[in-house]
Every structure is written in structure tokens, then in C-alpha cells.
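For reference, the structure discussed in these notes is given below.
A single protein chain has been removed from this complex, and every other one stays in its place.
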Amino acid sequence: MAFFLLMSLLAYLLSGAGALLKGRHPAWGARIVPFGSLAASLFALVPVVYVLAGGSPVDFRASWSLPVGSFHLHLDQLSAWFALPVLLVSPIVSFYGAGYLRHHDRPLETDACGFFLQLLAGGMLFVLLASDGLLFLFAWEIMSIAAFFLVVFEHGDDDVRRAGWVYLVATHLGTAFLFAMFVLLGGMCGSFDFADFEGLGGVPDVVFILAVIGFGAKAGFFGLHVWLPEAHPAAPSHVSGLMSGVMIKTGIYGLLRVMVLANDWPAWWGWTFIGIGVISGVGGVIYALVQHDFKRLLAYSSVENIGIICLGIGVGVFGIGSAGPVARLAMAGALLHVLNHAVFKTGLFLGAGAVIQAVGTRDLDILGGLQKRMPVTGLSFLVASAAICGLPPLNGFVSEFLIYLASYWSVLPQGFPSVNLRVGGFVVISSLALIGGLAAMCFTKVYGTVFLGEPRSARVAGAADPEPCMAVPLRIVAALCVAFGLGGSVLMLLVSPAAARIHPLALAASDTTPLRDAALFYLNVTFAVCALAAVAYGLVRLRGRLLSGRAVRTGPTWGCGYPYGTPRMQYTASSFAQPLVVAFRSFLRTELGGDWPSGYLPGPSDFRTHTPGLFMHRVYMPVFAAFSWAAGWMRRIQHGGTHAYVFYILLALAAVLFWSLL
Amino acid sequence: MIDQSIIALLLLVNLRMFATSRVDSLVRCVAAQAFLLVCLAVVTHEGSLSWEAWTFLSVTGLVKCAALPALMTRALRSAGIRREVEPLVGYRVSLFIGLAATGFSVWAAEKLPMPAGAADPLVVAVALISMITGIFLIVARRKAISQAIGYLAMENGIYVLAPALAVHGPLIVETGVLLDVFVGVFIMGVIILHIRQEFRHIDIDRLSELKD
Partner (left out) sequence: MIADTFAALGGVALALVLSPFLRTIIDRTKARMAGRQGPPVLQPYWSLARLLRKGAVYSSTTTWIFRAGPVVTLATILGALCLVPFGGRPALLHFEGDVLLMAYLLGLGRFFTILAALDTGSSFEGMGANREAFFSALGEPALLLGVAGLGAITGSVSLSGIYGRIGTSAFLGAHMPAMIFILATFVIVYLTENARIPVDDPTTHLELTMIHEVMVLDHCGTDLAFIEYAGALKLWVLGLLITGLVFPVHTGSALLDACVTLACMFVLQIGVGLVESLVARLKMGRTPLLLGIAFVMSALWVMWVVR
């Protein structure tokens, strides 16, 4: 089995290198990345499915000549589950990318993009497989750096370069915390191997805190999320899909990997997760709602979904102590949401990419009417939007159903629940419901303003569906959303071993009945939804029958008596979010600007709203400004004179001597 | 069951005080709060009440539910105040602060070390919430009258807590406090009237000009 894993990693590496070295065969080069990615996925799927279907974990050790660490790959149920979105999404994304970049004017950079895309996908798989602290950091860096080069693909643009720097700084600050964490763990047990960490007998609080910050920076917890809304709009759309759908989940994976090392989970871990979940979920969706930039909005929505995953984990942490099914259901819900979010968020980014390529702008306020011009993109985007709102029968509902079900169980008095568990479940239910409702508002806004109504500008006029190699991935993603939604029961059974893997070391894995029961409950949903589809079809037929003999005309939209309407008068994305901006003004601090009409005969006027990122502008920028000021001051001691440097060396030596004599 | 419903009503009254913009309804709320608290004291009392207790309860009840609110209503009417127009903290935010305060009080009431045989934690919680409500009104509202109501609400909270904590002789303490508050509110009413006559408004943050 290890052979397949190595082959997969090799396939990523070779096809990436092939894209760079393809020489004079451009046509061949455009295919090598997608098919290499497909081959890599197929290779890796063999052991992944084997492990998820109940096989024993796959282990591989190679002799490794570096002084520290070992080349130790390990595929257990947890990493297998997280590998699933990587293997599913990366081929889809590479096929789409080949079409997306086909008409790019700088072929050399397109090749580089293919190379880094393979490096990113392979790096993610490597992260999940690495079972040694240093190897993990090595893989983590490959993944992060590859993503950086993908983000700065359009590096001619100032904003893109800036976004790239924001991402690079954020990811390396996170890595610094991880470095500290692994050094601490390694120092405690004298080895960096994950298997040795397990013998440690517990995880100190400081390790957990370092992990939350370090992995949270990658996962995009609200507060550490500043790079997401910068990097996602800058990167090419298929790359944003892969980063937002899959890469940020490696942060969640890392956190869970650290958590399972512990002997028991203290209650404050649960509250940490629930706190992060509530803030990321609600904060993310509210910020998503006020954006006008298509991809920035999707980036904030990823923060929201990371919040939902954290809510699930939080309830799961509390549930471990109770006898009921809560822990298993909540963890399974969180894990399923990892997969589901990867699918629909990729679909949303791919759809956004198709739109952006067709109209050349990311500004939601000047789009509109695209459903008629891009029916395939529109339908896929609609399916993905409904899925991200957690609406049945799509896949988002499956994971939210599990997290809700766990929370509903947790407020019950049965199964010896603690007060923490019951109150935690109560908090999760209320915030999930709020997040769900606001997400529905957010995505009706996006779909409504981009695809429905009349075009708000002339740019939209010539838009058409993209070519098949982009349209087919879109259709595949939409089909996956539906299939996962209808087959939710199967997914629940599939995730069961991975969910069973997430528990403190001291507690052995218990039975799988909770998820089998949940799968049975979910069969009802599948059944009901299919029945309703039949009812809806019947209603359509009924309406057709009723209208068949009667006059059916088309006319203009009812303008409420006002005959001079123009498409620019339609509700825009900004106006759709207005009640929310008013209600949450103390949190959002939206800036209103422009020349407002005044007087009896107002002249030309305009109106602008802008919502700056809370943390970016109020926390990080002042901190970094202070840092840069301090650094500028430090520069005085480095002025290039050799004599001064010799003096510094002398000072340092004297200080060391002094310290050693003390 | 009756005590639980009184507690529930008290919670609602407190939340109403967080969320209302009308000053007259604030006055009614504080009166209702006092009435409910007196009822709660009667209901939660174990054994039969002595005649001193009855007297004390009826006196405090009369003062808190009738005398003080009447005084305030008169002050309101003469000053012509109806609404708190620009509070320092908005009403929606206030409501959720109220919810958070409720959660905190319940949590704190469970954790606080109480003398044996003391009241139901929820009674303590309600007392805490009333006190927090009062403090919040003092902090977050501009009108002097709202702040006076805040003091009163706070005193109501202490009133419930006193019998729970000081098992012996709470009456004396309570009567003293009540007298203080009565005088305080009385003076405040007079002052408000005079300020109103002098300056045509009673927003305290504009009174800082008086400091010279």
C-alpha cells in the first residue's frame, strides 16, 4: 500500500516537473498537469479507500540521512479522510485550470502555475502523510510556498503582490508557532516522531495554544484570517478553489492530530473551539455579506465554514465525557463538513472564475442577468450556493444535520451530560441557526445579483458559458454536491472510522452505532426529498396542464407604475446587505462615502460603501506599523562601518563571557 | 412553581429595562421589579412570616412600588421627558448585553459560596441580574432620571440578596438602605426639576460645564 502513496507523490512531482520541462510541446504540456494529477489521485485513492473501508493503517519508513527526524509516512483513518478532498478536488481543479489559463498571454508562467499547482496538491498530501515533526514542517513549507507562488501569479499587479506578501507573512508567522510547538514536543520526548509523541502521556496547555494559533493561521480562524480575503481574490480562480476548499483544512487536520495525542480533553478546549467557531462563523458570514468583491466574499465564507467545523469539534470535545452518541456525531459532522465544504467551495470558486473570465470584473454590483447567458455556470453555481447554505438535498445539509443532531442530543438530560456539554450544545444550535440563515442571505445575494435580473453594465452582454474543459468540472462539482447530499447515509458510514479515530488516547474507540443510527435517520431525508421532487414534478405538470389552453404572454417586469426604470435601478449586492449593515453597524463599521443628493433639484450624485477588515485595519496594521518603526530605529546600528561591527562583536563576546561567569 | 414564574417575570422585566427607550416604561418596570421582588420574598420564605416581617414587607412594597415611582413619574411629567433618544449603548446591543448578564448571573449564582440553607441559586441569580441591570443603566444611559432608576434597580437586587445572605437581622440593614435610596431619589427628583428649569435639558454629559 505504501507503494501507491509513494507513486502518488512521485506522480505529482513528475507531472509538475514535466510541465516546466515540456520544451517545444505546448499541447502535450497542457495535458500533463491534469492527467498527472488524475493519476496521482488514482494511485493514492487505493490506500485511502483501503484504510477508510476498515483496513489497517499504512506505514512507511525510509532511511533518511539528515541528522534529525526520519522519513516516516503514516496513513491512518484521520489522514485518509483529509486526503479524500485533496484527491477529489485537485484533478477537477487542474482540468479546469488548463482551460482557464489556455489563453493566457505568458505561456512560461502558465507552465510555472502548473508546476506549483502540482507542488501544492502533492505538498498537501505530504502534510497529511508526514508522521514526523520535522518532515511535517518540511511538507508544510512546500505547501505554503507553492501556494505563495500561485497567489502571485498575476504579479504585474500591485494588489496581487501585496496580497502575496500578506499571505507569506501570515503563513510564516503561523509556521513559527508550529515550529515552537514541535520543538517543545520534541524536547519533551526526545524524538520528533509522531508515534513517540503518543508515548508522552498528555499534551501541555502551551502546546495546544501554540497549535491553535499556528494551525489557526492556516485554517483562517477569525482574527487570524486576514490573509484569506487578500490572497483568494489575487490568485487564479482554480487556485483559490484549491486553497480555500482544501488547503485551509490542513490547519484543522493539524489541530486534530495534536488533540489525539492528549490523554483527556479539558473543558476549556471545548470552549476554545466553540468560541472560535461562533466568532469565525458569525463574523465570517457577516463580513461575507457586506463584500462587493466576488472572490473576497467567497473567502470570508470560507472563514464561516471553518467556524462551523470548529463548532462541531467543540461539541465533540464536550461529548467525549458523556455516554451518548454526541461525540461521535459531532466529530463526524465536522469531518464531513471538511469534505463537503471542499466540494461546494471549489464549485463556487470555479463558477466565479468562469464569470470573471467572461466579464472581466470581480465587482458584484455591475453584474447581473448571467443565468440566461451562462446557463451551465449558473446552474452549477446555484447548486453549490444552495449546498453551502446547508439546504437539503445537497451535501451541506448532511454535515450540518450531524452537527445539529449532536447538539440536540447534547442538551438532552440523558447519557450523563455535563453542564458544559448541555450549554455548549445550546450555544452551537443558536449560532449554527444564525449562521445558516445569514449564509442563505449571503448566497441569495450573490446568485441573485450575478445571475438574475437584468445586466447592470454592458460588460455582461457578450458573456457565454466557458469551453467544455471548464464547464465539465463545474458540472462534476454540482453533481457531486447532489450525489453526496442524496447519499448522505453512505457518507456517514464512510466517515465513521475517521470519527472514531478522534478521541483522547486514554479512551479507546467505542462502537460505531451512533453513525449507523444517524445514517438510518438520514435515509428518511433522502426518501422525503425524492418524494418531494416527485411532488414538485407533479406540480409543474399540473401547472402546464392548467396553462395549456390559456394565454401565456411575456411582458416587462411590473414597475409599480414607474415607467422609466433602468437596470442600474435594480437592487445591487450592496443594497441587499443594507439592513444587515445597519443592524450590525457597531461591529462592521462600514464607511459610507460619495456625493449624496441634496437640495430640491439634485445634480449627479454617487454613493459608496466600504467595509474594511476589522483585524487588518485595527489590529495588524497598527502592530506592524509599530514594528516597522522599531525596525527603522534598529537600522541605525547597522550603518556599514566595519569598525562598529568589530565593536559589536567585542560587545557580544564580553556579554557571553560575563553571562558564563555569572 | 409560583416562585419560578415570579423569577421568569423578573427576568423579563429586567430584559425590558435593558431594551426599552421609554423612560416612563422604565419607571413602570422598576416598580414591577420591586413588586415581584417583594412577592418573591414572601413566596420563598420558609415557615410563616412574623408580623414584623409583614409590616416591613408592606412598607418596603409601598415605598418601592408606589411612592418612588410616583415621585419619578411626577419628575418626568414636570421635566417633559419621554424617551432616551441617544443612549450611549444602542438598544439591540443592550438586549444582548442583558442576555449575557443573565447567563453570567446564573453561572455566578451557581459558583458563589452561599451559606447553608440559603435561597435557590436562581433567586440569587435574579438578584444579581437586577443589580447588573441597575449598574448598566447608570453606565449606559444619559438621562439623570434613567440613572436614578438604575440606582433603584440596584437597590432592589440588594433587597433580595440581603435576606439570603444576612440570615439574622436583615431588616435593619435593609431599612437603612431603603431610607438612603428614598432620600437619594427624592433629592434627585428635586434636582432634576431645578436643572430642567435652569437648562431646559437633563442630559448629564452636558452638565460637565458646571464643574467650574
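Per-chain numbering from 1; labels A and B assigned in written order.
The working rule: a contact is a pair of C-beta atoms (placed from the backbone, for glycine too) under 8 Å apart; a residue touches a chain by one contact, two chains touch by 3 or more.
The structure displayed is predicted, hence computed values, not measured ones.
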Among A:142, A:173 or A:412, exactly one should touch the missing chain; which is it? A:412
Contacting the left-out chain: of A:371, A:590 or A:611, that is A:371
Of A:42, A:200, A:279 or A:391, the residue touching the omitted chain is A:391
Taking the full complex into account, what residues of chain A touch the chain not shown? 368-369, 371-372, 382, 386, 389-392, 397, 400-401, 404-405, 407-409, 411-414, 419, 422-423, 425-426, 429-434, 436-438, 440-441, 444-445, 447-449, 452-454, 517-518, 520-521, 524-525, 527-529, 531-533, 535-536, 539-540, 542-543, 546-547, 550-560, 565, 567, 569-571, 575-580, 582-583
Name every residue on chain B in touch with the hidden partner chain. 1, 4-5, 7-8, 11-12, 15, 19, 91-92, 95-96, 98-99, 102, 106, 122, 125
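Assume only the chains that are shown with their structure count from here on.
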Euclidean distance of C-alpha centroids - chain A vs chain B, Å: 49
Residue set of chain A touching chain B in the complex reads 583, 586
Chain A touches which residues of chain B in the complex? 90, 92-93
